[in-house]
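Note that this complex is displayed minus one protein chain, with the remaining chains in position.
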Amino acid sequence: MITLESFKRRDQVFKFLTDNDHHGIDTSKGDILYIEDLSVSFDGFKAIDNLNLYLREGELRCIIGPNGAGKTTLMDIITGKTRPNSGSVYLGQNINLLEYNESEIAQLGIGRKFQKPTVFEQHTVFENLELSMAGNKRVWHTLTAQLSGEDIDRIDEILLLAGLIEMKQLPAALLSHGQKQWLEIAMLVMQKPRLLLVDEPVSGMTHQEMEKTAELLNSLAGEHTVVVVEHDIDFVRSIASQVTVLHQGRVLAEGSMEQVQSNPAVVEVYLGE
Amino acid sequence: MIRKILNNDLHGKIFLSLLFILTLYVALANLLIPPDHLLHVSTYTVTLLGKYLTYALLAIAVDLVWGYLGILSLGHGAFFALGGYVMGMYLMRQVGDRGVYGNPLLADFMVFLNWDSLPWFWLGFDQFWFAAIMIILVPGTLAFVFGWFAFRSRVTGVYLSIMTQAMTYALMLAFFRNEMGFGGNNGLTDFKDLLGFSLQSNSVRVGLFVSSALALALGYLCCRYIVNSKLGRVSIAVRDSETRVRFLGYQVDHFKLWIFTFSAVLAGIAGALYVPQVGIINPSEFSPINSIEIVVWVALGGRATLLGAILGALIVNYAKTYFTGAFPEIWLFALGGLFIAVTLLAPRGILGFFQKQDQQNPLKEVAEK
Partner (left out) sequence: MYVIFIRSFVFLLLLFNLNQSIANGPEQAFKLLTSSSFDDKSIAIGLLAQTADATSYSLLNAMAQGYLYYVKKNNRFVLAKKQGIKFHMTDALTGEDLGLVSKRKVKKVSVNNKLRGQISTVISNFKLFHADASIRLIAVEKLMANASPKMLAQLQTIRLKESDPDVLDAIDIVTAFSQLESANPKHQLSAIEILDGHLNPSVLIQLKKMSSPGNNASVRLAAKKSVSNIDSKVSIFGHLETLFFGLSLGSILALAAIGLAITFGVMGVINMAHGELIMIGAYTTYVIQLLMPNHIGASLLVAIPAAFLVSALVGIIIERCVIRFLYGRPLETLLATFGISLFLQQAVRSIFSPLNRPVVSPEWMSGSLQINSLLSITYNRLYIFFFCLAIFALLYLIMTKTSLGLHVRAISQNRPMARAMGVRSQWVDVMTFGLGSGIAGVAGVALSQITNVGPNLGQAYIVDSFMVVVFGGVGNLWGTLISGLTLGIVGKFLEPETGAVLAKVLVLLFIILYIQKRPRGMFPQKGRAAE
């Protein structure tokens, strides 16, 4: 807002002139994502029903719940793939995510990893990461862009972290399922997002791979805010601080893993019926 | 610069060298060697080769948009034809009072239709620079507008292809009407000269041939540059997994729009070089079958290789010239059969067939480590 007062200030530039990476996400209150009274239905079926969720900056949240609870739909709405019927989704205090499309939301600093690995099969592992790299994603820029030494180093760093350094020049199609999952996580990290949405990262992985993934995600939290959707309870236990249980489009319970596990409603939903 | 673009592109280097040699030979053989000599290249052949080269440029344009971006455009012939019409309008204005009716300002067909003045959209076409700009603007604008609407609403796949076909079909119907002001079903023809030089003379024909070769070479280099750049990689990613690219933060619609427009401009330039060599442009150039044929050239040669498109264009058009001369009845059977054979048996085209050999190796290397 430009008020007359702001014209007089000589020590500040107008807000709209300062354009940092993430359009100035205002997390002064500590929360990075506000979801309020969110509802969406498909052909009469209410997928999300008056959902309320708040994410603190830097936390590692797990979202669990039975199939059809609305977890993936929630992610779709946050990332702009689906439009809700009502409710609001705010990134920080000031950015209304419902006004932007998928590409813009990604640029705002929200990265997503999908349930099924969707790496670019015809591109090499290196190229996959190059494409995900944060930075100017406009048409002309990509035409003239050159990879700097720094960029290459950063990519190599992440490849090392994800254990994919040896496959650097291989087409991604040749990777195993688990390796593809890591590639996708690596791509996510390359985007330098503030908020990571990770959808079932360990499906199809061995125990060792799961441990490694847990390590990776834990290390990401703090600098980034991470939301993980998962079914595997052991995995959740190994990473989570806070857990949110979704059921039939609403938040059923929230708290630490122990609290949630002893919640009778949760028990009923998972074991009963 | 050129060296940089062709850095890893051995085939490209070979191609450009061959093109250079061929162009040089043909030009000299026609101009310097006397007609009865064995090594002479007749003017007819020069023009034919020039025509093939413009087709090759058109094929690259389609490969760019189909092979690398995944948009099967069944209407690129429209951009080719529009470029051709622009050039045709310039050439028509150049005729001046040497037309059948002798009217210095109006073309013959306009006099025939009893028009008394030049329609507004013909103004300016007596200047070459204006026509040159229009060759780029007209197909480019159409592509931009069409793409703007289509890509923004996320029309993809088969639906998009059908829309492109509808576009060229609608243009064909429109241009067939006499009232449109482009010569109706007779089109524009009986050209006399270009930039003051007679179109019938040998040297001009050779000049056009050389220009076509040059355009092809430049077109190839531009496309190769794009394809090797990050822009090219993003395009391929869009071709393979569009949604994923969106979630990476790229405005996919913009990418599609610009590449589609660029490709349309290439096609328009090809058309503009085609018309003075062939001597006529008429609305049947807009017909859907022409556009679909281009796709077959690219499919036969091998998509997403650029050189495959050139190869396919040359082979198919040579076959067409041969068959329609020797066995006209069979040509359509052959063409139809070609479509079927290529899609069933050689989905990666000729060059793709050779490329397959390389792909086995990377896996072997890793396994051996």
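Order of writing sets the chain letters: A and B. Residues in each chain are counted from 1.
Basically, contacts are C-beta pairs under 8 Å (C-beta built on N, C-alpha and C of every residue); 3 or more make two chains touch, one makes a residue touch a chain.
From a predicted model like this one, the values you see are computed outputs, not experimental measurements.
Of B:Val155, B:Val210 or B:Ile315, it is B:Val155 that touches the chain left out of the display. From the options B:Leu6, B:Met167, B:Val275 or B:Leu311, the residue with contact to the chain not on display is B:Met167.
For chain B, the residues in touch with the chain missing from this view are 72, 146, 149-150, 152-155, 157-159, 161-163, 165-167, 169-170, 173-174, 176-177, 288-289, 292, 295-296, 299, 329, 332-333, 335-340, 342-344, 347.
The rule we apply is simple: only the chains that are shown with their structure count from here on.
Centre-to-centre, using mean CA coordinates, chain A is 44 Å away from chain B. By the touch rule above, chain B contacts chain A in their complex via residues 226, 229-231, 233-234, 236-237, 240-241, 243-252, 254-255, 258, 362-363, 366, 369. On the chain A side of its complex with chain B, the touching residues are 79, 81, 101-104, 106-107, 111-112, 114, 118-123, 127, 130-132, 134, 137-139, 142-145, 166-167, 169-171, 174, 187, 191.
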